[in-house]
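Shown here: the complex without one of its protein chains, the others still in place.
Moving on, here comes subunit A:
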Amino acid sequence: MNVEELVRAALREQADEQPPPGAGLADRVLTVRRRRRNRRIASVAGAAAAVITVAVGVPRLTSGGHDVRPSGVVDSHTVSAHPKQSPPTELVAAGRTALAAYYTSKSVFSNAHDGVSTRTYWLLDPKSGRYEKTTRWSWVAVAPGLHTAAVLEQHLPVRRIGLLDLASGKIKRWIPVDHPVGGLAFSPDGTKIVATTYGDNPDRFYQEDKSGNAFREVPCSRTGFYVLDAASGKGSWAAVDTTSDDPDAEPVNTRQDFAFSQSGGSIMTATSTAPWIGFYDVHGRPVEAPASEAHRSWYVLAGLSPDGTKLAGDFAGKKWHTSSWLLDPVTGKPKTEIHGQQLLAWASDKSLIAWDLTKGEKNEFHQRLVLVTIGSDKEVPLSGFRKGNDGAAGRWQPIFADR
């Protein structure tokens, strides 16, 4: 036997010893694919969870004072559209929902390969109805009502949470925390905050080359979450072990924040195995999914309709025909098909804000915000078209909140 023959024998022996891959490989792959497409969308999932809410009792952090919101923000029945603006400079809103903020991301490298995805936010100024740029915050979650945002400073994870008065632009309260926080989301009623804690910056990544093709996320360092009372800042921390043998507990992304379920009774997060979403109680113990959210897809941000009768579903189109499913929340089966490439937020029980292409468009990333309505072929453009591919620097990502 010569060396070549031994190489051949050793390789074949090693190959023959390999057990087949575990079941569900195709679905894991599709999850990876999905998560890359939705990486930045996922990062606002927490904020979006506040979209489908019944806006009650949002704590005002100012000590009284007059309501300085412009009438366009207050009137929840109007549509405020700016189809020539991308990103928007003036209020975009439809029905109960407003574009409360948006952000762009860029990669900042500390060496040739290690980078951090950093966000620049534009927050709706309720006085002027315009979006104002800020680089002060690494994370922003806007409470229903558009008065208050919960913010994190740069260099995540951080040890304090700021509650920002959007009218004055000032911090009204700092909430110190023992476990460093990397992400925030409000409860549907705006009275609580879930803060996801991490051991390391959840926006870190490793990139092999500048093309971005050989991108690799670093392992998730998530440690658990706080549930805090927004008014008092009091609350408790729950550990959620990401190294658990339970595959349901495995996070999908480096940043995999927790958010409130739409009923507000439990905490949810994406998982890497079917049913792709997991629910916890406030103590970090896994619980059953709420009946109306068991079939929810974590990457479809719109979630449950305000009246709870319809669940926003996945893409239903084919090739360049774009549409999405609306599902029966209990059975998970499609009830109807609606225009829209990605359903982002419910504007009413019958209409949603979505990303969509124009007819005949052959670039899946050339999207604009539109208002789509059940049973109608009419789409109302709300913004201009986004430029660049998914993940491109400068591509804006919306954050919606009830107004």
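Going forward, a residue touches a chain if its C-beta (ideal position, glycine included) is under 8 Å from a C-beta of that chain, and two chains touch if they have at least 3 such contacts; residues count from 1.
Methods note: contacts and distances are computed from a predicted model.
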item: Per UniProt, the name of the complex member that is left out, chosen from "Aldehyde dehydrogenase (Acceptor)", "Simple sugar transport system permease protein", "Maltose ABC transporter substrate-binding protein" or "RNA polymerase subunit sigma"; value: "RNA polymerase subunit sigma"
item: Option touching the unshown chain, where A:Glu4, A:Glu288 or A:Asp377 are the choices; value: A:Glu4
item: Residue in contact with the excluded chain [from A:Arg28, A:Arg159 or A:Lys335]; value: A:Arg28
item: Absent-chain interface as seen on subunit A, which is shown; value: 1-4, 6-16, 18, 20-21, 25-30, 32-33, 36, 206, 208-209, 214, 317-319
